[in-house]
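Some notes on the structure that comes next.
A protein chain is absent from this complex, but the other protein chains hold their places.
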Amino acid sequence: MVWLAAIITLALFSILYKENTAYRLAEHIFIGAASGYLVYTAWSQILKPMWWDKIVQGESYWILALVASSMFYFVFNQKYVWISRLMFGALMGLISGMAFKGFAGYNMDQIHASFKPVIVHGHSFSQSLGQSLSNLLFIFILLTVMAYFFFSFEHKSRVTSLPSRTGRWVLMFAFGAMFGATVMARMSLLIGRMNFLIHDWLPLVRRFFHF
Amino acid sequence: MSHATWTVAIFEAILVFFILSKIFLARRGKSLYIRKIAGLNAIDEAVGRATEMGRPVLFSPGIYPLDISTLQALSILKHVTNMAAKYRTRVIVPTLDAVIQTMAEEISKEAYAAQGVPEQFNPDDIRFLSNNQFAYASGVVGILNREKVASSLLFGYFAAESLILAEAGHNVGAVQVAGTPAFMQIPFFLTTCDYTIIGDEFYAASAYISREPTLLGSLVGQDYAKAVIVLVILAGVITATLSQFGLLPHWMNWLHLFNPK
Amino acid sequence: MPILRHILYFLRPPVTGFLLHPSSPWYLWALGVVADFIIVGGIIFYLLKLIPNRGRKIFIGIVTFLCGAVYAVEFFIPSKAGKDANFLTPLTQQVDMVTTILYAFAVGLGVYSLISFHGKKIAKMRAGWPNSLAFFIAFLALMIAGFWKDAAPSKISANLYDLFFKVGVANPGATMFSIIGFYIISAAYRAFRIRSAEATLMLVAAFIVMLGQVPIGAFLTHQIPNHGVWGFFRFENLSYWILRVPNMAAQRGVSFGVEIGALAMSLRLWLSLERGSFFEQEL
Partner (left out) sequence: MNLFLNWLEKLQHIDSRILYLLLAVVLAIPLVFNMSLPIPISPAAQGAYDAVEHIPSDKIAIVSVNWSSGTEAENQPQMDALIRHLFLRHKKFAILAFDPQGSKFGEDTAARLSKELGKTYGKDWMDFGFRPIENMVLTMQGMARDLPGTLVSDIHGTPLSAIPMMRGVKDIHDVGLIADITSIGTIQAWIAFIYGPYRTPLVYAPTAVMAPEAFNMLDAGQIKGMLIGMKGAAEYEKLLGRKDFATKATASLSTSHLLIIVMIILGNVGYISSRRRRRE
């Protein structure tokens, strides 16, 4: 198993040098296995417990779900293709209906958390000052970034466009920070893989070739 | 929060009012101004380049199943395939979700038919790869290399695989334009792609490209909605600061209305 | 929604609803499901055909609106006292379940796409057909191992499934994920140049945060006392502050815009106002 896993790992890593036969093979195995897994879990985790078992237990109106799903497959028929659009329409409706809840659930907290006092009454002078400056900066950045995303206000002079230009600069700074913060997590994963190759696989290789 | 409070209901009603009223105003023919979005002009450039080189365009609609960001990606796809069909250029769309794949197929088929070349549409170009994020990424990397893609357009919600797709695209020398609402992934697109559409610009894309009055109106309405949020936050900051020093009577402190707990 | 359930129970399909018993063998149930599918599907198909060409678009619009209304109305109606639910909540839960099932059935569309793509390649022996063969082998291996494990649970079948899953799915997944480690260095090397003010800002932020994350950065500034004003300038504190204040503020500013954009798009879809985005062809 370690051998197989190591070979697939190395084959996938080989893309870093150049696209090649080994990579292609590993890629197709990966996609194949993932699709097989998809079919298996679609049945065993969703359709079996949520659909089949219910029909067998007497809620046979769940047949309707199968009928509805079959409507997707009308895409293959030019004459009745509109029946598949009916399904797409229904799904779009469901998704858009959730938007009100989704919007409130996410943004009310965010708005509430933005009500930061810009003059803070803290334990000590330096702490108050630090916190006040931090909050002031926070609000400043929040507003300039939002200014950058106003699309319909014409900026005629350099003065009126100043907030949105500042917003873009601040954004770039934030993106840089985001980039820097992600490096460690990604490197940790790579180290995990390297460790697998060095400590799990290499000893097997050594034993195999007797050195 | 499982149900709307009064604050939420009123707040959302105000936002919806602005968006809808601007849509209807625009439909009646009011002309509207939209600022330039550089990355979106680059889409045409990318398709043009692929045509010149006689190579295909790759369009990835992101890794989410059907949701608002993916639907927006599909509406950008519509524009891209329309253009590509005009120039008889192939658009390869690898997808992560079967429903998205089917919708993308329909959109492409229609675009080629609308340009009078239905026979140019090849169903094999709209591919379902896998619902596994990284199997999908490995497949896209394969396509980028094997099909000698000239331009790669990445629009939609992406997660960690964003950098795999964009670096692989860069390594094959494709012109890349990317746009995602996922804040975490924007830095990776910024560092690897030729043009990156940031945050909100992603949702402005279809209005900007199509110049459809409904969408332009909606975009202006969105600006008003954002202005409402700005005003609420400013008022909140002032209230919070004043009440910190007890300068406001208790009943005037309305901040808790926005606290859903 | 007990009323809905009663109506549905009353209208249950003929074969599975009346003829079969829970103790009937599974193949009879499978046949019954197929028979009922043909009967019920046929009726619904006939009814849909009755809709005139011009009415189709309107009909789709109505269905879209009603589907969206289930969630929207459920959200805005206050919940019953002492509970976290109103009279529509059970319905939304049912709808959630139906959507999950629809998606699971739609998997077939994707699998069809994959099989036809790779099947054609093998049949015509096109370039790269051995890869397509590998696809089929891996596909069948995992699928069969999975079903076998459920049908005949034993140590062998469980281990076989475990092996296929680890080698074919988990292991390459972890590998592709870790490839990002390599790509992150080439991306950083290329992009972080002091070409413009914007690029320089990105560079500076990335630099500080990267140093703040690893022990070596903390080691560089560990001479600075960790309290008072100066402590702020230790790499780990500075990097934490950058992530918490400027970065979070920018992120929030972006997210408000994105969320409003999504809300507006949802509105347009729900009310069928969206133009020029999806399907235009006459039905």
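Labels A, B and C are assigned to the chains in the order they are written; within every chain, residues are numbered from 1.
One rule holds for everything that comes next: a contact is a pair of C-beta atoms (placed from the backbone, for glycine too) under 8 Å apart; a residue touches a chain by one contact, two chains touch by 3 or more.
Just so it is clear, the model here is predicted, and its values are computed rather than measured.
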item: Touching partners, among the displayed chains, of the absent chain; value: A, C
item: Which of C:Val15, C:Val167 or C:Leu203 contacts the chain that the document leaves out; value: C:Leu203
item: Selected residue (touches chain absent from view) among C:Val33, C:Ala72, C:Ala205 or C:Leu243; value: C:Leu243
item: Touching the absent chain when the full complex is considered, from C:His6, C:Lys49, C:Lys80 or C:Arg190; value: C:Arg190
item: Where the unshown chain meets chain C, residue by residue; value: 170, 173-174, 177, 181-182, 184-186, 188-190, 192-195, 203, 207, 210-211, 213-219, 222, 226, 236, 240, 243-244
item: Chain A residues that touch the omitted chain in the full complex; value: 16-17, 181-185, 187-195, 198-199
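Keep in mind that, in the parts below, only the chains that are shown with their structure count from here on.
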item: Topology of the chain contact graph, where touching chains are joined (line, ring, star, complete, other); value: complete
item: Furthest chain, CA centroid comparison against chain C; value: B
item: Whole-Å gap between the CA centroids of chain A and chain C; value: 9
item: Separation of mean Cα positions, chain B and chain A [Å, integer]; value: 14
item: Overlap residues in chain A, where contacts from two or more other chains coincide; value: 12, 15, 24, 26-27, 30-31, 33-35, 37-38, 72, 75, 85, 88, 91-92, 95-96, 99-101, 103-104, 107, 114, 139, 142-143, 146, 149, 171-172, 175-176, 178-179, 182, 186
item: Residues of chain B whose C-beta touches two or more other chains; value: 4, 68, 71, 99, 102-103, 106, 129, 131-132, 134-135, 138, 146, 160, 183, 187-188, 190-191, 198-200, 204, 219, 222, 226, 229
item: Contact footprint of chain A on chain B as seen in their complex; value: 1, 4, 7-8, 11-12, 32-35, 37, 66-68, 71, 99, 102-103, 105-106, 129-132, 134-135, 138-139, 141-142, 145-146, 160, 168, 183-184, 186-188, 190-191, 198-201, 204, 219-220, 222-223, 226-227, 229-230, 232-234, 236-237, 239-241, 243-245, 255, 258-260
item: In the complex with chain C, residue positions of chain A that touch it; value: 1, 4-5, 8-9, 12-13, 15-16, 24-44, 46-47, 50-51, 55-70, 72-73, 75, 82-83, 85-104, 106-107, 110, 114, 126, 130, 134, 137-146, 148-149, 167-184, 186-187, 189-190, 192-193
item: Complex contacts: residues of chain C adjacent to chain B; value: 74-79, 84-86, 103, 106-111, 113-114, 116-117, 120, 128, 169, 172-173, 176-177, 179-180, 183-184, 186-188, 190-192, 202, 251, 254-258, 260-269, 273-281
